[in-house]
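With one protein chain removed, the remaining protein chains of the complex are shown where they sit.
Now for subunit A:
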């Protein structure tokens, strides 16, 4: 106590011997605390992977590698496979990206090049607020707004026209329920849109102004500057931002659960119901007693989802890193 009081009140006046002795011990303790917290984060990730794998082990043992592609999900005879939900997860996420990426590009283009200064802040914040809306709210909104819209306005004409075409017709056939894989993909697209748009906006603004000014000086239009200077300069980071969006879409749970229709079979039609790994886990968990093979299968699904997300997020980080590391180095120098 006696040592600490003068040191905090008047650090400059503290006698050197006191500062030296408390400082050395404090430094060791504090650095150790920081380092151990860092290691705790590493352990946490390891524990999540090991925990999910151990929990899923009975399912992997019982079904072997066929668990990965088996489309069976039969709680009565205790046969479980991941095929349907992996298919649903990948299809909804990829469709979501196909819709979200052009929109996000447009928003980032608008925010960095077109919008007047006074508009950039408010519009940027509004788009970022889309990312803050809780997942379950998207589910309820999707169920009350998007699903009826799909069922009455969007699906019937598409089923009547494109649904009759050869080749791609089966993708757009069936009854217009409103729910289904495409609806889930639309909700996912809206949810990942702000993440991709924010990343794109941030990397677009890292382009050195002199590059853009040179292109403008040659007589380029705004679109030509973006296409020939901004996009090539930021290409790698843009892909990183898209992967970040993909990582988010893969694991989204509550919103998808509301609108995907939840069926354990693979539908050729995008209007048909399906499920994703996350929605299946959320729905089936309450009916899976501890220790059952069903629960083990759900944990195995969780493990697979974690592996897929980890790979996607790792790629995203590797792609986003080079420029960021360079900027940090420049800042520290």
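Things to note:
Keep this in mind: a residue touches a chain if its C-beta (ideal position, glycine included) is under 8 Å from a C-beta of that chain, and two chains touch if they have at least 3 such contacts; residues count from 1.
Heads up, the rule we're going with is that contacts and distances are computed from a predicted model.
Note on the omitted subunit: UniProt lists it as "Phosphate transport system permease protein PstA", one of the names in "NADH-quinone oxidoreductase subunit L", "Cytochrome b", "Phosphate transport system permease protein PstA" or "ATP-binding cassette domain-containing protein".
Among A:51, A:75, A:156 or A:169, the one in contact with the hidden chain is A:51. Only one of A:41, A:65 or A:167 touches the chain withheld from this view, namely A:41. Considering the full assembly, A:103 is the residue among A:79, A:103 or A:293 that touches the omitted chain. Check A:97, A:182, A:238 or A:281 against the missing chain and you find that the one touching it is A:281. Contacts to the hidden chain, counted on subunit A, fall at residues 7-8, 11-12, 14, 16, 19, 22-24, 26-27, 29-31, 33-35, 37-42, 44-45, 47-48, 51-52, 54-55, 102-107, 109-111, 114-115, 123, 125-130, 132-141, 143-145, 190, 193-194, 197, 221-224, 244, 247-248, 250-254, 258, 278, 281-282, 285, 290, 298-299, 302, 305-306, 309-310, 313-314, 316-317, 328, 331-332.
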